[in-house]
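Here the complex is missing a single protein chain, while all its other protein chains stay put.
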Amino acid sequence: MLRRVSATVSLLAAAALALAGCTPADPAGGKTIKVAYQKTDSFTALDTMFQDAKKEFEAAHQGVTVELQPIQANDDDYGTKLALALRSPATAPDVFYEDTFKVRSDVDAGYLLNLDSRLAAWKDWDKFDAGAKEAGKADDGGTYAVPLGTDTRAIWYNKKVFEAAGIALPWRPATWQDILDTARKIKASNPTVIPFNMYAGKGTGEGTVMQGFYELLYGTGAGLYDQDAKKWVVGSAGFKDSLTFLQTLYQENLAVPPADALDPNVWKKVFGDWFPKAQLGATVEGSYTPSFWQKGGSYEWPAYAQDMGVAPFPTRNGGAPGAVSMSGGWTLAVGAETKQPDLAFTFLTTALNAKNSLQFTVASSQIAVRTDVAADPGYQSANPFVKDVSSLVSVTRYRPATSDYPRISAAVQEATEAVITGKRTPEQAAADYDTAVAGIVGGDKTVRK
Amino acid sequence: MARHHQRRQLARYLPVLPAILLLAVFLAGPVLWAFQASLTNAGLTGRHARNPEWVGLENYQRLLQDPVFPLSLALTVLFVGGSAVLGQNVLGLALAVLLRRARPAVSAVVGTAVVAAWVLPEIVAAFAAYAFFSRDGTLNQLLGGMGLAEVDWLYAVPMLAVIMANVWRGTAFSMLVYRAALGGVPAELTEAAHMDGAGAWQRLVFITLPVIRGSIATNLMLVTLQTLAVFTLIWVMTAGGPANGSSTLPVMAYQEAFKFGDIGYGTAVASVLILIGAVFGAAYLRLLREQKP
Partner (left out) sequence: MADAVLLVIGACFVLPLLWLVLGSLDPAAGHGTKVPLRPALDNFSAVLTPELLFRPLWNSLLLSAGTGAVTLAAAVLAAYPLSRFRSRFNTPFLYGILFGTCLPVTAIMVPVYGLFVQLQLLDSLPATVLFLSATSLPMAIWMTRNFMDAVPLAVEEAAWVDGASRLAALRSIVLPLMGPGLGVVFIFVFIQAWGNFFVPFVLLLSEANQPAAVSIFSFFGQYGAVAYGQLAAFSILYSLPVLALYGIVARGAGNPLALSGAVRG
């Protein structure tokens, strides 16, 4: 009788599992390359690139299937989803889209495959810009990721709003004070527009620090990380001053209402709504900005070429080098536990060949990392701002390349959120940040400056 | 013979095995794993992802120093106290009392409305609540229509918003419990009190409530435990913000573990939550034993 009972159990369970398991599985036999990447309603260029690469690759490799796994999420949630999947070899993708600032921590975690020997045999590798190659390197000096493109950050401003407020064009602020003066002038002339927005808070995630806080911090002479001592900087006056600048912007309503700033989708309104409708004076944004407005972009706005202007973000008091910019960018990497490392790498090179790279670089307004792409007339004339934003490469900064960085960044975002919501003063928020950093990396890895 | 009996006894209980296996692997296992992982520095990325190190009570020490933790604990108490103990419990009792007095048509309609909010999938209820409390949402429309000041609920008073949302979502449970409990109060008791000239309010306080006190205690325990675990509602409405203004323990555990990638620290927060749940659970069991004659 017991045998029959257990038989019944297993039958029932099997039936349930079969029911649950009858989703389409991998085609039996053939090899499969899983590719994970980000796709959103306003970022489809990468999807297009992988679709093309898949066709090309499958035609050249009979019997191999490329399984595209677009993850529909913003940068932050994409990072979480990818990390969740990477942790288990069973779900880790073979090739994936990886933010440069995560490369080192993911190498430390053992998620990324060392590509040195394969890159040496890839003739195109010499065409990659030496600076950009750095982004794919880990502490051991090996290369684990191939850059897709890079970017810089600058102030984007709406000329119509500025003209209406009587501000001379082209605008080029020399100090933080210039920014505040201009913003107040715009506010006085038309209280309904948002004069000067800077992202802040946890909602916009990495955007908060890359297009906002770091432009401020690095313009004070302070930094986040002491590269030589390999310690995190705490207690700096620059950190407090940067928070104070954000506090001024938000308290005087020169930026968006804090409640809006915390909305993870606020940037969609910046590109899709406020700039085209001349409701926003200026904001700090990436060199990829034109990708949203150009033909085929998610918020097509042909007039952007005339209506928008771009200016470098100034240092606090105009001190050398006179401007601050941040560079990030994304890479493609191969999973450490992939069963077909060679096929996966070959797919990566297909996706990043000259043709696909050019198309992606132009469609997403990236700064080219391949010299042949950079020299292409199609790239140089892709939008009127290519020259301006590319020139910022000379002053640009990179995020500290350490595996603790992602958590430090979260602490910075937390500090900005506390300040713009009025929950903490800049001094308190900076002190909270110091405590948080010590908790993350340990007190002996911090340095007071 | 005795051994034979024992073996038969064992065989009889064999069918319980699948259930025990499921419970052991998927409920007891993770609980034990949680306590173990909270003593390590396991991470989602970085060098501790593959090789977590034993750090003893470090995560718990960090909890004590972290300014967010006491805040989170206080918010959890506020959330449970406000939305479960006060909100759902009292409103549920009031509804149950009123439903017995109202016309059948009215109580059917209102009862359905209350239950509808409860039966909806949690994510849908959360969206509806988000839209209702958002700046240009229904609540502000109403306030504006009545000439009252509008409030940015989710930003200015996030805790009040999520507490009200949870009352809306969960009151049905208490209402159903009390409806059944009231149904079990002998009519003679209240009638006798009525004859003695007791008012409706007095009858409720002095006769009905003492009779159903067992149900009240049970209900309090259950709604507390349910509310302790609420995540989706808060996550969708405020994501724990602004500036951690509504980050209860489940939200904090999720953020630390998955958003900031600190699995060890996140599980320490989760372990605290499990312990709190266990205390209430044990109290609940005691209560049930006492109620049994």
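Letters A and B mark the chains as written, and numbering starts fresh at 1 in each.
FYI, a contact is a pair of C-beta atoms (placed from the backbone, for glycine too) under 8 Å apart; a residue touches a chain by one contact, two chains touch by 3 or more.
These figures come from a predicted structure and were not determined experimentally.
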Candidates B:Ala19, B:Leu57, B:Val90 or B:Val205 - the one touching the absent chain: B:Ala19
Looking beyond the chains shown, say which of A:Arg87, A:Arg104, A:Lys202 or A:Arg424 touches the absent one. A:Arg87
List every residue of chain B that touches the chain not included in the displayed model. 9, 12-13, 15-16, 18-20, 22-23, 25-27, 29-31, 33-34, 37, 42, 91, 94-95, 98-99, 101-103, 106-107, 109-110, 113-124, 127-129, 131-132, 134-138, 141-142, 168, 171, 173, 176-177, 179-180, 222, 225-226, 228-232, 236, 249-250, 253-254, 257-258, 263, 266-267, 270, 273-274, 277-278, 280-282, 284-285, 288
Touch residues of chain A, complete complex, unshown partner: 1, 4-5, 8-9, 12-13, 15-17, 19-24, 40-41, 69-74, 77, 81, 84-85, 87-91, 263-265, 268
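Going forward, only the chains that are shown with their structure count from here on.
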Could you please state the distance in Å, as a whole number, between where the Cα atoms of chain A are centred and where those of chain B are centred? 38
Report the residues of chain A in contact with chain B in the complex, numbered from low to high. 2, 5-6, 9, 13, 76, 80, 83-84, 86-87, 102, 105-106, 108-111, 201-203, 258-259, 262, 403-404, 406-407, 410, 414, 417-418, 421, 423-424, 432, 435-436, 439
Residues of chain B that touch chain A when the two form their complex: 11, 14-15, 18, 43-50, 62, 65-67, 135, 152, 154-155, 239, 241-245, 258-262
